[in-house]
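Shown here: the complex without one of its protein chains, the others still in place.
Coming up: subunit A.
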Amino acid sequence: MIEFRQVYKRYPTGQLALYNVNLTIHAGEMLFITGNSGAGKSTLLKLIALLETPSKGNVLVGNMPLTHLNPRQIPSYRRKIGFIFQDPHLLYDRNVFDNVALPLLISGMPLPDIKRRVNAALDKVGLGRKTKSFPLMLSAGERQRVGIARAVVNRPTIILADEPTGNLDPELAQDIMYTFAQFNDLGATVLIASHDHGLVERMKKRTVVLQRVEL
C-alpha cells in the first residue's frame, strides 16, 4: 500500500508542485494520475521513487515512511520499483538485451538467470526477436517497450510510468496500456501519470486528477 499524508512539495525555484495531497493506493491496484501540465503528476511519482523528497508531510510505502529509510537502504528499495519515463532513457551504446539486463546486473544475478529473465521480459513486450538490436534501430514504440521490459525484468512490486505513451500514436499507446494491465494482473501495483484523458477513460481504472495550485 502507498499512502500520501498531507504531502507538500515546493521546489527550490519557489514553484509549488503538490499542495496537501492525501492519497491511498492499494497493493495490486492500477491507478491513473491525470492533470494539466505542471499539476504535479511527475512529482508524485518521483516522491515514491525517492527522486525527490516532500517539503512537508509523509509518503509511506508498505506502512514505512520513506523519510525513515536509511540512505544505504535506498538502492535496494528502488530495486523493488520499476520506473518508466516518457523518454525511455535507453543506453544507446548497448543493445536491447544489455539494456534490459541492467537491473539484473546491478543486483548481481548469475548470467544464465539473467538470460532467462531478460528473454522472458522481452517476449512479454513482444521484442523477443530484437535482443541484438541497438536502440537507434528501433521505432519509438519499440524503444518504449524496451524501457518497460527493463522496468519489469526485476519483477518489481510497484511500477511507476511517467507519460509512457506521450510520444506514441494512439494505437501503440493503447497496446502499451494493455501491457501495463497485464503486469497489474500479475500482482504489481501500477501508477501511470498521463494527460491523455481518452486513453485513461478507456482503461476503466481508478483515476486521480491533480490540479495546479498557485499560492
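Heads up, the rule we're going with is that a residue touches a chain if its C-beta (ideal position, glycine included) is under 8 Å from a C-beta of that chain, and two chains touch if they have at least 3 such contacts; residues count from 1.
Here, contacts and distances are computed from a predicted model.
According to its UniProt record, the chain left out of view corresponds to "Cell division protein FtsX" among "Peptide/nickel transport system permease protein", "GntR family transcriptional regulator", "Cell division protein FtsX" or "CheY-like chemotaxis protein". Considering A:105, A:137 or A:209, the position touching the chain not shown turns out to be A:105 (whole complex).
Of the candidate positions A:74, A:137 or A:186, contact with the unshown chain belongs to A:74.
From the options A:51, A:64, A:137 or A:209, the residue with contact to the unseen chain in the full assembly is A:51. Subunit A residues in contact with the hidden partner, per the touch definition given at the top, are 49-53, 71-72, 74-79, 83, 89, 91, 102-103, 105-108, 110, 150-151, 154.
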